[in-house]
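Take a look at the following structure, please.
Of the protein chains in this complex, one is absent; all others appear in place.
For chain A:
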Amino acid sequence: MVSQPAKILNFLRKQKYNADYELSAKQGADTLAYIALLEEKLLPAVLHTFWVESDNYFTVTKPWFASQIPFPLSLILPGRMSKGALNRILLTRGQPPLYHLREVEAQIYRDAKECLNLLSNRLGTSQFFFGDTPSTLDAYVFGFLAPLYKVRFPKVQLQEHLKQLSNLCRFCDDILSSYFRLSLGGISPAGQETVDANLQKLTQLVNKESNLIEKMDDNLRQSPQLPPRKLPTLKLTPAEEENNSFQRLSP
């Protein structure tokens, strides 16, 4: 079993899946450097926003996480991850001998904002970081930015900053729409048609039923009581399934 992004990427590379064929050696080196930058400057703030900031953690992250893992792990694991995140932040950023969160918070958010600015400068107006085709670095950056961009938190200072950097937002939206197949506005056009068709069918059925009910009323006194008729249930169509899974994504 392979966990952690770097190991997963290495594993895929050994299986001969590689997003970086088009890159020159220098660009490969740049990839490594930017990944280090992200891990050093942006990761502490992201960890803090998700796992340490109490408003965010208790209203969003913990229920979301706990809903996907079985009991009793749902009671233990989120707490452990939260402690691990806090630990990591304090040990890498805190100044000994006092490891206080308050002093570190301001610093890590400042670093994260600087890092976002640097990424925005580097991306400029191009579609991906190295031209027109995506590469490992794009995937890495997307992995960090997309949750920050999309998840609705009570305390949102980093998200606000990100939303001001329009090219990074455009970058996330592009990748979401091309690679994740869930459109952001609502249901996709194909889904819309099936919903319309279903609505039509439903209306027809309801009309038929109301006619039948009228006739039944007339016949009720003369004939023996008929067993109650159930309305035929509609099977979940792909559009409705899409709706459900979309709701699951945004808590």
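Definition applied: a contact is a pair of C-beta atoms (placed from the backbone, for glycine too) under 8 Å apart; a residue touches a chain by one contact, two chains touch by 3 or more; residues count from 1.
Here is the rule we use: contacts and distances are computed from a predicted model.
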| item | value |
| --- | --- |
| Undepicted complex member, UniProt protein name, chosen from "Phospholipid-transporting ATPase", "Protein YIF1", "Pescadillo homolog" or "Metaxin-2" | "Metaxin-2" |
| Residue ranges of chain A at the interface with the undisplayed chain | 4, 25-26, 28-30, 32-34, 36-37, 39-41, 84, 87-88, 91-92, 95-97, 103, 106-107, 110, 118-119, 121-122, 124 |
